[in-house]
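The structure follows.
Every protein chain except one is present and positioned as in the full complex.
When the chains are written out, they are named A, B, C and D in that same order, and each has its own residue count from 1.
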Amino acid sequence: MYFVAKVKEDECAKYNCKQCVLFCPEPNCINFLEKKSTAWVWPDKCKGCEICVYVCSDLLKRNCIEMVMVQAGD
Amino acid sequence: MVEQKVVDPDYLILEAPRERKFITGSQAFAEAIKRANVDIAIAYPITPQSETMHLVGDLWAQGYVKDYYRAEEEYGAMSAIAGAVRGGARAFSATSGPGLLRGLEAIVSWPGHRIPAVLGVMTRVVNAPLSIQPDNVEIAYLLHSGLIVFHAENQQDVFDFTLAGFPISEKVDVYLPVVVATEGFFVTHAKGYVELPPEDMKLPPRDPYKAPVPPTDCEIPPARIQRDAPVQKSNFMSYLIHAVWQQEVWSANERARKWINHYLGGLIEVVNPKAEVFIVASGCAAAQGREAQRYAEMEGLNVGLVKVRSIRPFPTQELREVLKDAKAIIVPEHNIVGWLCKEVKAVIPNGDRVVEGPRVYGGMTLPVELIMDEIYKVLGIKKEKKTLV
Amino acid sequence: MKRYNIRIAGVGGQGVVTSAHILGNAMSAAGKYATLVPFFGSEKRMAPVEAYVRVSDQPIYEVGEVVYPNVIMIYHPQVITHGKSYTMPFYTGLKEGGMVIINSDVDIIPDEDRKVLEELDARIFYIPATQIARDIAGTELATNMAMIGLFFGITKLVSLEHIEKALIERFLGGTFVASGGTTALDSAIEKKFKKKQELLAKNMEVIKYTIRMAEENAWCEEEEEKIAT
Amino acid sequence: MAEEKVIKPGPAGYIPQPASFLGVDTPPPGKALLYGEVVDEEIAMREAAKAMLTRRNPTIFPGPLVLWGYNTSAIEKAKAVLELAMEIPNCRIIPMPDYRPKYPKINPEAEINPNHPNLTILHNKIEACIFVGVHCHYANLSLRMIRAGTNCFTIALCAEMGHEDAMVSLRDVHADDIRRFRDVVVEMRKELGIEWEPKMPPENPSLPKEEWTNVSPLDFGEYAYLLLPRKGEIVEESE
Partner (left out) sequence: MGLEYVKIAPGFERYMPRDYVDLVKMGQFGRQVDVMDLGQFKELVEDHPMCAGCYMAYFIRIFYASLPNPEDTIVLGTAGCARLALSQAAVPFIYGNYGDTNAVASGLKRALTIRFPDKHKDVVVIAGDGGLMDIGFGMTMHSWFRREKFTTIMVDNEVYGNTGGQESGMSPKGVQLKMAPKGKQFDKINAVELAQTAGCVYVARISPTNPKRIAKVIRRAILAARHFGPTFIHAYTSCNIEYSIPTREVLADARNREKKDFKFYEWMTDEVKEYFEEMEKKEVKA
């Protein structure tokens, strides 16, 4: 049981900003889907540091990423 | 610089005509490097090694060696050798006593990193108080890390071991560093006759792709190369990985035997194989032992000599075979700990036959007379001596 | 041929190590065998210096200092009178029937030591080497040449041409020149070379003189087969 | 040959002695090793072929020197390996693309790693395998670990001097020699009366089932987005 980041895609799609992708420490973890203009998280790779949340909420005041609980093997 | 043509190692080392020169041990190292097609030599000053690396520096200035520099210190020099060899170059360095110990962390990591290089070691005292005299206790520090260790008796050995060191170390089933140790001053600064093959011939260049590990040169897969994996038991590693890695280093050391036999004519040399009493010795002690054997023969005593050329791999089977009927085995040494004697005792079933010594240390000479005394003792001969000590 | 294990004792500045090299080179030039070992210290003027040479017509395996010599050459009287030697007393380790060559015009061996030497059956030769050097070469720096000359005069191990070859190798050969050289470099070397040649000729004169000296005094050894221990 | 085979399939124990400590050395040119003994290549090839044809889950482990087409001889060798694989009934190919200790853990169905080759062997119950195109150092590490902890029959097709810790080791093996070995396999198969229509082994199970080759590299994000299970998404077919 642990937290991973989850992008609220509809919210995210409004901005086309990509900033969370650029500040994540993990490779290939937050990716960007150009077609929908939204970021998305590969949950297997997320270590739950919340830096993306800081970028989206604290810096940009957009609140498009939330931390959600997943079960091991989810 | 003489124009050199590449010849087969077997030809250069075993067949090419040789010419006799009267040169120092340091010059013998340099003559070997001149014919070894060395890419890079890295030096750091220390007595008595310096002269060798001066001469190798001159070889660079003349064009025989492609790159050369004076490193910051031995740890840096030995690390840079590891870098150059990973990059596919053929490399040489040399050191002595305290310098060897300073570089030791890097040197003993070469076998595990599979670094085929040749390192000259001109022995001198390593323990305090400081001294620059020939005492080979430092070889003991080299015996347990997988390095191939040769111990040269004289200038000829220095040349032969160093030149053959390159093809032996670069064999795919070996791929380990070769140390050519010899006594400082006694060999490096003394002159002796050396039979040299022509200087217009050299070894083929190193082929880093004929190797058990890929060179780090971005020319060969895998891209994700992990030659130096920090392997230990962990959640993503087998508990066996480090163990089998060590086994691989020592297996490679074992596999070197056949190449040592091929290029150096055996891990040991035997004089008078039917002897009653044997002197077993390496390096300069073997030279003294050779003289003692001759003196004994003149006096009608049945004494033989076993010169140990290769300390690692150690000639276990060979010694057992030669010494099986020996009444006594005398092991003269140039150090206080008697590392060769320990090795010999470990392979001779009845340790009582092995005479510990004579030993000299701290730079003292090992007079032949001291070995003769031991020979008389084990044969029960009483001698009246008029010589004054 | 007899094996000569030679210990040379002198003081810094006398060319002890140089003469060891020349002894070795001369033997090599004659197609015989020699090994040499200088004493490894930082030799300073007037400090004790030793060098060791082994010569034979058989291969020599032994290395290191000569602990038990059968030839001792004393280049400076102070080695005996002031004890300027690493091996004290000066005859330490001398074998039976050996020889001692001393650079002195007067007898300087104390009675007690003489007794020991007599017991060992040692031959003692005095030679005013420094005086000879000064008279003939005009410099006391050729003392070592006088000593070598006498040794070869007594032992007849090599001929004059071999000695000359050894001198040439020591004084003129083996200089490393990195890359060909320019004209300026060449002329500098030439000048140096000329001076060296003069030096060489003078040294040869000294050597010839002392060889003759050995002959005139009938010091020469008989060639004999003897176990070299 | 001694009655007791020197190097036989394991498990040899917690930390067995490497073959070279037991006196086994690499074979001389033109010869091969079979159970640690020097034999003619033909004999060794036949024994290897028999093992691949009769033991459970025969698998080829190609190393980087076969997997990556870095020169013509590697490409040729790769081709020969595939030709060989086609002739071995129900053979699988599990690659060793590199040698790094892989974090957090390999997928044992998708690859083999020299730091824990036993995982792949044990997971897939492989009882006969061929190493080809692996650098000797890593092949030796793997062969030793496999002999220590599994009952797998190991065969090394070495381009250099061979491997003492394999049950069968051939040396100086290049594309032509692999094809020679393939012919021995075919011959042996006929001798054993095994029916088999040559076909390619199944593809790597880690690969997405979709046809991905026509996706533009620039679309990686989009492509992965379509294929990766996301939170709350139900995936019908999983690996």
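The working rule: contacts are C-beta pairs under 8 Å (C-beta built on N, C-alpha and C of every residue); 3 or more make two chains touch, one makes a residue touch a chain.
Keep in mind that what you see is a predicted model, and the values were worked out from it rather than measured.
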Visible chains that the absent chain touches, using the contact criterion stated earlier: A, B, D
Which residue of D:Ile7, D:Ala51, D:Ile93 or D:Ala139 touches the chain not shown here: D:Ile93
Absent-chain contact - pick from B:Glu105, B:Asp200 or B:Glu321: B:Glu105
Residue numbers in subunit B that touch the chain omitted from display: 39-40, 42, 66-67, 69, 71-73, 75-77, 79-89, 91, 105-106, 109, 113, 216-230, 236
In subunit A, positions touching the absent partner: 18, 21-28, 30-32, 34, 39, 45, 47-51, 53-55, 58-59
Absent chain, residues of subunit D that touch it: 62, 66-71, 74-75, 78-79, 82, 93-95, 97, 100-104, 107, 110-111, 201, 203-204, 206-208, 212-213, 215, 217-218, 220-221, 223
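Definition applied: only the chains that are shown with their structure count from here on.
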Selected interface, B-D versus B-C, where C-beta contact pairs are more numerous: B-D
Centre-to-centre distance between subunit D and subunit B (centres being mean Cα positions), rounded to whole Å: 39
Two or more partner chains touched - positions in subunit C: none
In the complex, subunit B residues that touch subunit D: 114, 171-173, 175, 210-214, 219-227, 229-231, 234-238, 240-241, 243-245, 247-248, 250-251, 254-255, 257-258
Footprint of subunit B on subunit D - complex, ascending: 15, 18-21, 25-26, 64-65, 67-68, 70, 97-105, 114-119, 135-138, 140-141, 144-145, 148-149, 160-162, 164
Subunit C - residues contacting subunit B, complex: 24-25, 28, 33-38, 40, 59-68, 91-96, 116, 119-120, 176, 178-179, 227, 229
